[in-house]
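Reviewing the structure listed below.
Missing here: one protein chain of the complex. Every other protein chain is in place.
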Amino acid sequence: MNALSEFINRDSFAKHLGIEILEASDGRAKGRMDIKPCHLNSAGTLHGGAIFGFADAVFSAASNSHGTLAMAINVSISYFRAVRSGTLFAEAEEISINPKLATYLIRIMDDKQNIIALFQGTVYKKQTSLEEILGTE
Amino acid sequence: MNALSEFINRDSFAKHLGIEILEASDGRAKGRMDIKPCHLNSAGTLHGGAIFGFADAVFSAASNSHGTLAMAINVSISYFRAVRSGTLFAEAEEISINPKLATYLIRIMDDKQNIIALFQGTVYKKQTSLEEILGTE
Amino acid sequence: MNALSEFINRDSFAKHLGIEILEASDGRAKGRMDIKPCHLNSAGTLHGGAIFGFADAVFSAASNSHGTLAMAINVSISYFRAVRSGTLFAEAEEISINPKLATYLIRIMDDKQNIIALFQGTVYKKQTSLEEILGTE
Partner (left out) sequence: MNALSEFINRDSFAKHLGIEILEASDGRAKGRMDIKPCHLNSAGTLHGGAIFGFADAVFSAASNSHGTLAMAINVSISYFRAVRSGTLFAEAEEISINPKLATYLIRIMDDKQNIIALFQGTVYKKQTSLEEILGTE
């Protein structure tokens, strides 16, 4: 298992939500999350925080895929549609990258290809390699 | 227990994260969350999604405190500081409200009064009362 | 000239910045802006406000293209690259639309096809038609 896979596997919060990262490399990533009762809000629909958490895990996989640690500094999310059940899919696109900063767009879809939310996030890129993080934790 | 308290108690996602709403009324709300292993990311610090989820629950408590259903349409969050343990506190302030839309600012602090993140969220206000939601779920 | 074209032509702020809307229909729009001295900031590069103003005019053209008045409620913009001269191009994509709300993504490019900024905006859709606005101003 390479450093990125091991790094992704160590994401306790993503595990707590049942998020699965399907692929991650070269600034891109895809994930899926089956909607479960623990993801619902008081109105019985998917919680905004669960949608965000899912997108955030895919954002993290994409932004760390270059092998050095990326830390989120800002995210904006817009919500479009209430969902109650089924599976969500998300895909991250790298919009811009320079030695210090990178920005990603994550589209979150339901299993009927409707867009549920749009997530735009920026990371600050540390010099630390993922191997260093894995070795010192 | 009034409708707002019952509505807040039904938030399964907030429970899954161990979030506690300390108070909520008249467009304001406060909450706390003890940091647990399930909140951590791959680098061993508090996950951005956990910080967001916490702030989002406080945002929901504040924006639903007028007694009718509020649905999040947009949120921006900025992160300032990595945290590994302790307790987070968050407080929501109502910045603007009209019959259709309302905007809240949530400040997330650690237990040493450092600001960890700033969350700015807007809701669309439905006509549905919380009682209707509670009765029909 | 149809109502949308007339509506776009009445945008005094867009004229003040020298913005040109190249096309607008069915939730899409394109624009261009030649960089002039009045667009620069204290460091001699294109002002963030000028980039935003440009994108905002294209956002307005796209979101009003369905014939009823759209009012911006929230925008997030990320900046990627400093520019000093040349021409900017922007294109709006409709990400989501329902009877009350719609969200657009606007990509701002320089004349070498580099992405300069990404703008994500949400509007509240009024019932008022553009004809009514044009008639009553």
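Descriptive notes on the structure:
All chains are identified by letter, namely A, B and C, in their written order; residue positions are counted from 1 within each chain.
The rule is simple: contacts are C-beta pairs under 8 Å (C-beta built on N, C-alpha and C of every residue); 3 or more make two chains touch, one makes a residue touch a chain.
Just so it is clear, the structure is predicted and the values come from calculations on it, not from any experiment.
Touching residues on subunit A toward the chain that is not drawn are 73-74, 76, 100-101, 122, 124. Against the chain not shown here, subunit B presents residues 74, 76, 78, 80-81, 95-96, 98, 101, 103, 105, 115, 118, 120, 122.
One chain is missing from the display, and on subunit C it is touched by residues 7-17, 37-44, 47-50, 52-54, 56-57, 60, 64, 69, 71-79, 82, 133, 137.
Everything that follows uses one rule, which is that only the chains that are shown with their structure count from here on.
Annotation: 29 Å between the Cα-based centres of subunit A and subunit C. Chain geometry summary: the mean Cα position of subunit A and that of subunit B are 20 Å apart. Among the residues of subunit A, those in touch with two or more other chains are 74, 76, 78.
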